[in-house]
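Here the complex is missing one protein chain, while the rest keep their positions.
Up next is subunit A:
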Amino acid sequence: MPHQQRYNNGSMTNNEAIERQRQYEMFQESLPKVNKILFQMILNEIIPLSVRIENQLTQGNEFQNDTKLDTLGDSSFDKASDLDNITKLKDLSINAKANSETHLGNISSPDDVLIYKLSQSVDENENKYNNILKRIRDIGIKIGTKLVNLLIFTNNINLNFKEMDLLLIMKFICRDVWKHVFGKQIDNLKTNHRGTFYLTDLEYPLLQSFCIETNTIPSQLNEEFILNKESKLVEPFLELPVGIIKGVLLSLGYPLDEVICLATFIDKPKERIKNSFPKGISFHVQITKSFLPQQQKQ
């Protein structure tokens, strides 16, 4: 993390601060825990869940269109995968197995089919696509607001919400929020000091286990095509962290309509590409309201 300075300096001597930091960390360690993989799977599962909800809600209204799409995905996964040039989002190895098995189980269509169909429906049904993105974002916002409550009532010496200006809030997101939810900090924070921030995460954790199933891609297609397709499939997954950022800002006094937050893919340094998702994520956060009174004074 490039920012050396913590939120709270002055008043305490270095040793005191280190000691309290240590106590805080020990306290955090002692809290009840659950498995991180399980938690991340639940976070990722929010996306297919949102698609499923939307499907179920619209089934009543637009009966014809939707059921057609649904039965296609459900009963004949193979047909769906033959459609044009296929890139399916794959969660490493298990899915091939999962697909063949869910035919037997017949409980619901597998996640990757839902996500695949979602990426198709961008063009076909913009309204529905946007509804789904909005739902994912809403869940993120709720998580974000509650998360702030959770983090405020810790004895973290580095947090002092009373004197927090926007920059400190963004730092709070980069360090504490990200660390709690995703287990790592944001790699880089840039700002123009006028309410625009760029948060860069080169290895956004929830995407790292994704990979594209290369044997379903016709070999003549070039890498760029694959990457584009892949990015499209992954886009909905970025709404969740966007929602979380907006939620945190909301509960710290920045209403949703005054905050613009967009996530885009960025290239990452070549040496970091290996064995992980090939793109980094940049979150562009902008506060549109005529701005913080505190900062205007400066």
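The criterion applied here is as follows: a contact is a pair of C-beta atoms (placed from the backbone, for glycine too) under 8 Å apart; a residue touches a chain by one contact, two chains touch by 3 or more; residues count from 1.
The rule is simple: contacts and distances are computed from a predicted model.
Chain not shown in the complex: UniProt lists it as "Trafficking protein particle complex subunit BET3", one of "Trafficking protein particle complex subunit BET3", "2Fe-2S ferredoxin-type domain-containing protein", "Phospholipid/glycerol acyltransferase domain-containing protein" or "DNA repair protein RAD51 homolog 3". The hidden chain makes contact, of the residues A:L49, A:L168 or A:I226, with A:L49. For the chain missing from the display, the contacting residue among A:I139, A:L189 or A:I281 is A:I139, taking the whole complex into account.
Contacts to the hidden chain, counted on subunit A, fall at residues 28, 31-39, 41-43, 45-46, 48-49, 52-53, 56-57, 91-102, 104-105, 107-108, 110-111, 135, 138-139, 142-143, 146-147, 150, 180-181, 183, 215.
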